[in-house]
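As you look at this complex, bear in mind that one protein chain is not there, while each of the others sits in place.
Going by the order they are written in, the chains are A and B; count residues from 1 in each one.
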Amino acid sequence: MGRLRIATVWLGGCSGCHMSFLDLDEFLIDLAGKVDLVYSPLIDVKEYPENVDVCLIEGAVCNRDNLEMLLDVRERTKVLVSFGDCAVTGNVPAIRNQLGARSSENVLQTAYIDNAQANQRLPSKDGIIPTLLERVRPIHEVVAVEAYMPGCPPSAQRIRALLECVLEGRPPKLEGEMLRFG
Amino acid sequence: MAAKTLNINGKQVSADEGATILEAAIEAGIKIPTLCHLDGVYDAGACRLCLVEVTGVNKLLSACTTRIAEGMEVHTDTEQLRKYRRMTLELLFAERNHTCSACVSNGHCELQALAWQNGMDHVRYDYCFPRWSVDASHPRYGLDHNRCILCTRCVRVCWHIEGAGTKNVAGRGAKSFIIDDLAQPWGDSETCTSCGKCVIACPTGALFTRGSTVAEMERDPSKLAFIVNARERKQWVV
Partner (left out) sequence: MVIEDLVEIAEKERAGGKKTIIRCCMAASCMSSRSEAVKAGLEKAVKDAGLSDQVEVRGVGCMRLCCQGPLVGVEPGNILYQKVEPEDAASLVASTQGAPTDVERGDPEQPFFKKQLSIVLSNSGVVDPERIESYIGADGYKALHSVLFEMTPKELIDHIIASGLRGRGGAGYPTGLKWATVAKTPSAQKYVVCNGDEGDPGAFMDRSVLESDPHSVLEGMAIAGYAVGANQGFIYVRAEYPLAIKRLQIAIRQARQIGLIGSGIFESPFHFTVDIRIGAGAYVCGEETALMASIEGKRGTPRPRPPFPAESGLWNSPTLINNVETFANIAPIVRKGADWYASIGTAKSKGTKVFALAGKIENTGLIEVPMGTTLRQIVEEMGGGAPGGASIKAVQTGGPSGGCIPANELDTPVDYESLTRLGSIMGSGGMIVMDESTRMPEVARYFMEFCMDESCGKCIPCRAGTAQMHHLLDRIVKRQGTARDLATLEELCDMVARTSLCGLGQNAPNPVRSTLRYFRNEYLALLAPGSNGQLAREEQTANSH
């Protein structure tokens, strides 16, 4: 059996989950000995590869880029793990959904015009700034997800517990207080 | 007072006549999840988390409002009940804007704890994202409707323990919300004594002490039961 192909993806989130991933400290070395990290914001790979065994997805689905990326990830990955509260619940990025059906316009208006002290102007640059979705969505609203890892961020202990399931060939699943949101 | 014997989850249990199933279970060390129940005030039977199965009864009964009977056979932890409890919690999380990570009660929240205790790893329903305000008009306390689960514990302590009758519920259905007096800003209330019992009673981060930031709100609702015990039974033991 070949080495497990693992990826991590960063959608609409603060990257805190990835920082927590780095908190795995020396376990990272064990991990590096057992798996291939084939895609991650932590490494320099541009294109999400085919045949990924496990992918941790941080962040909510906020814009067109997030959506396209997620759909690609789903097609090319066996086990998707919602990684952190933004991925699982929408969390802070989804607060803008309270602005209503046109939240994508409203959030820009609120941030860049209504509450701006100076230089009131909507950011726009075709092909550079991705279009916001009308509604920020957690991962499982868009594609099927095999496992959930709540936490803001999930502690290194939680990440490790889930990865150990993967390494031992068990279906990834957290239990008890490991499931606490926030 | 006569005692009654009943069976909870296969265990023979005795409790005072007139006790509720919940009281009997607690006495026997059997944990039933609750949310709207609060020691010291009357029960509403509203959150439906404490529903139990009673042999011979077709309907599920709320343990907090159902009196025990001799020979009653109660099941508190069947697969069916666990499923309904998880669904109830998911409905609550989807209903308003419970962003745990940015909540004053993060880490000390009954709703948050019930979620992991009942294995809720995600919410299968679409989040509603309603628009609710925060009432920060009171000099000492605040009310964040986004985090309110309408358990009415604050309403009941306000009427039953403090006797001020400031808090109440207005509106219907998902649009119900907690009000002060005649739905005016809390700070303008003429009846509120600023006793803070409602804040102590709140299971989530809906009611908070102003100035607290994420994860800082810790409360001890047993103080409320202590007041009631002292008042009604003249028991002062902490």
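Keep in mind that, in the parts below, a residue touches a chain if its C-beta (ideal position, glycine included) is under 8 Å from a C-beta of that chain, and two chains touch if they have at least 3 such contacts.
Just so you know, these numbers come straight off a predicted model, no measurement behind them.
The hidden chain makes contact, of the residues B:T88, B:Q112, B:N146 or B:T204, with B:T88. Across B:R82, B:R124 or B:R140, the single residue that touches the chain missing here is B:R124. Note on the undisplayed chain: of the listed residues B:I26, B:A46, B:V214 or B:I227, the one touching it is B:A46. Listed for chain B, the residues touching the missing chain in the whole complex are 44-48, 51, 60-62, 65-67, 83-84, 87-88, 91-92, 94-95, 124-126, 128, 149-150, 152, 168-169, 171-176.
If you put the missing chain back, the residues of chain A touching it would be 64, 67-68, 71, 133-134, 142-144.
In this section, only the chains that are shown with their structure count from here on.
Interface residues of chain B facing chain A in the complex, by the touch rule stated above, are 93, 97, 99-103, 106-107, 109, 112-113, 115-117, 119-124, 126-127, 129-131, 215.
Listed in rising order, the residues of chain A touching chain B in the complex are 82, 85, 88-92, 94-95, 97-100, 135, 138, 140-141, 145, 147-148, 150, 152, 174-182.
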